[in-house]
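One structure coming up, written as structure tokens, with questions to follow.
Yeah, one chain of the complex is gone here, protein chain that is, but the others are all in their spots.
Order as written gives the chain letters A, B, C and D; numbering starts at 1 within each chain.
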């Protein structure tokens, strides 16, 4: 029988005490746990540092020298830049399989506009960047407005862009020496400077700056929070007042722009403009993202993690080659190490939970 | 003020009438809508039939002949089989990037066991199938037990298996003629029979049967329902009493087995045992799955859709080739058509909603 | 003459300038002879299934002849047999099938010879230093396709290194070999592979590269540590940018092949087959029609025949 | 008096299910309108249709006398309609403060807000904490906790706090106290009264009859996808209301 006294009025008398459980924050291990929770990128960083130390111990100064360590940075710069773009897209629950193709066609356009049509190199670069942004925006439009699955959109776009790239460039390479003579601006991302044995290029600096800027934007601007919200639960985000479409289109367009920058950096790295470059960028960038701890299901992870993820692969590759593994064994061992890196990552998260 | 009469007791008098709204089922269009809702694979089927009709009209009997149409079946058989395995994995919210590598190493093991060690071909085939299953089960164990992301596990496995394949086979191809002489069983999946101009192979029959069996199993057995439940919401499935780990491991193991069968079919299709085959199987199988309407986020879609998805790509490819498009133009147009196929798919779903 | 005759060209990929030029050569010749040419290509190196599908398409399309650069030289044989059974003339370009007589004829470069020439040249160019050279080889990819093996092993043989198994890269034990790495045949891969090997041993002074883009990438890596002038880079292909690089000293020597010649010869053969059923015949003393290979360098050495870059430029493709 | 928010002939079909069957709807200025009805009667569908979360197949929605067609919840929000959906619409991985300010974040003053577009976290956190304290949700230990780590009731409290903080013309609450404890429910009811006293009308969907009869000015009884009748809680008992909504008794003639 539903009875009723005026029981609800009692609550007025309730104490306003806030639940406070025994503080568990004193011990070092607890601080560590807390740090892991607030800074998820710490986990791949730990894996990275461990990998560097192990290879350093095993290989000595061959590996543990400013030269070798900065060489890794140079080797991962393209993947690192592209992976930053990939991270943005994956954070929104998407995936971008056209990143490599966009990078390449942008570099080809920069080169061909400067050489085939004789446009000023600065303008050619701008055209390349604009093209990359446009392709990205088209991806975004198809995903956001037409509601097509990102995998399919970017897979189709990858084929289209790559084929267009070959058709347009007629598979012609523009040689490093010609570029150096006539349009050195195209190679500027390859410009080097040394700091006590450590060799940096502008491309490396660009990568690091890019990651830092994106980390700031994702964490400290409304747009950044919207990117996470859209990836977390697009319907909830829409109901909560996020313009999901605009966010998606801007993410893909920005990813396109970043990939175009990667194309520019690619010219700096290989000297020449070659339409056959960058074929592995898709898989490599996604690998870096996932090793860096960003969920493929969107909404979780940080761009710093991606950066460390790219470095982890770079460290393994160079380390194994230095240790004398041949190409096939390196390939095999990197497979093992990719799994191991993520297993360690999971393990750290578990003991830290 | 919370007041209370005995209002809840009133409900006993409530009518037991079931909500029934005006029946909207009479019209043909409504039946069609209903069919689309209950049979999602209908959408890619419509796209497929439309594509066949368009190419048939454009190319005439060159395309619209039993020979050409069954040729498509032969050309998609490997992708079709692998895509069936891929569907299972994707239905559980996973992804399997090692499918191609498993297929290839299985075929290599079948060949090398028969030739290098002179084992009876039947036994060699069983070993190949067992190896594929074992690799799949290992994937599943890493995903289910170690809770590693499927993308990374299978990416690593892909590298490991592929490198192992090259190392083990020493990049040696076993020639078709030798197999035909000494171990024709390996090629049995390529055995042909003709029915009035239409040419079928055992591999094609296997693919069709496999799809039908899997469709039955997914729809009509507890295991099948569990696969969907795990992909839909693993935590809910676990709480509702599904053994999520066992389901995952069995799915990956079965996928491995199916891929090993694909490896066997591969020997039938190309005649020889070649360690370099199947490099595009990953991307092609995922494409078929997604075009077929299975969500990459798990739990939604049907394996029949995948089958039609594979056929759609096959029809486009053969159609464009017959139409004489250049390779790059073919790639470009297939890229366009993949996006278009999915856009049409979405459009049909929308008008049918 | 060849009205209504159609032919197919199937290349490994059509992203490599080598195959692009091959297609241009074939297209030009086909136009001249009034033959309809359809061309097909694999998506990536080693994409064998697409080639099989292409052959099947050619059969369905009623082609008279197929020009084929096989990705997988023995796996393609049953498909080729099917085409020949359907009365199609099949000519292997650039890469011989396994067995070589699976095709009606092969118009090819001898890739082993191409490798051997640059090996011999490198040894002669180093003179006495060859005995304590530090060699790096930059190969194609981990699946070690046939061209890759032939060029690599040819180079090592030419340089005077014991090959162990001539079908496998990397089983040699000569201490002069620092190591090998894979490049995917492009600049980026070339640079990365060179950097890796330099980190392993910075004293490398001879570099074999699978093709000229890889060589260009390797050169960038060398340049970045200031060693571009004291390392000998050799390569294979003979594309115009490659020859230009030889002229400028980026590459020491390269073995030039002639894809346009292969293609146009192939189209002529198909025209002849369509007209009166004659099949082309092999070069004397070989089981294929050798379209020739020439060493291009501006630093000729004794005992190795070579042409200079001016001549190379006239003959170059791409 | 003209209704501030009005729906006429609203129809929404999901495949074969008709969730709204030419439903009418009126919200008067300054009132608390309760919507009651069986599970599946179509209450949530109704408020989704008027708040832009779904686009009705037929029918019109009028806000302050002007016909509106919201293409998205954002437009409804911009028009001043704030809704707490039954599903709560939160991003699980984001923090409480992030969720409360989603789509209307506060930027830092000065150049950092203007040029770097940096968010003023401190301000947002303070405001979020204040709003939650108003609701008595003090068991939340950490304002930067991800929403997914909150208990069901805590989550609901955050959603209600968000709506109350930002609604300007109409506030819609779809079962706001379903998962709340006694104390927290009471706070929500107080909050509803409080919002009303600020002159903002409220739509309250609830299955809790005592609550409905306590706060509502009028009660919209929903049955089988349409408005059955509108009753005044002073004229009818809870038993009557339950009888109407379950079909045990016929509805009174005029609304």
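Note that in this section contacts are C-beta pairs under 8 Å (C-beta built on N, C-alpha and C of every residue); 3 or more make two chains touch, one makes a residue touch a chain.
A quick note: this is a predicted structure, and the numbers were derived from the prediction, not measured.
**Student:** Among the chains present in the display, which ones are touched by the chain that isn't there?
**Tutor:** So, spelled out: the chain left out of view touches A, B, D.
**Student:** Among D:17, D:68, D:116 or D:165, which residue is in touch with the absent chain?
**Tutor:** D:17
**Student:** Please pick, from D:8, D:129, D:169 or D:207, the residue that touches the omitted chain in the full complex.
**Tutor:** D:207
**Student:** If the hidden chain were put back, which residues of chain D would touch it?
**Tutor:** 14-17, 37-41, 44, 86-87, 137, 139-142, 145, 149-154, 157, 175, 178-185, 207, 209, 242, 245-246
**Student:** What is the set of chain B residues that contact the non-displayed chain in the whole complex?
**Tutor:** Residues of chain B in contact with the hidden chain: 4, 7-8, 11, 14, 16-20, 216, 220-223, 225-226, 228-229, 232-233, 235-243, 299-300.
**Student:** If you put the missing chain back, which residues of chain A would it touch?
**Tutor:** Per the touch rule, chain A residues meeting the hidden chain are 1-15, 17, 19, 21-22, 24-25, 33-34, 37, 353.
Keep in mind that, in the parts below, only the chains that are shown with their structure count from here on.
**Student:** Once you find the CA centre of chain A and the CA centre of chain B, what distance in Å lies between them?
**Tutor:** 30
**Student:** Going through chain C residue by residue, note those that touch at least 2 other chains and give them in order.
**Tutor:** Each of 14, 44, 142 in chain C touches at least two other chains.
**Student:** Enumerate the residues of chain A that touch no fewer than two other chains.
**Tutor:** 4, 7-8, 166, 328, 331
**Student:** So which chains end up touching which?
**Tutor:** A-B, A-C, A-D, B-C, B-D
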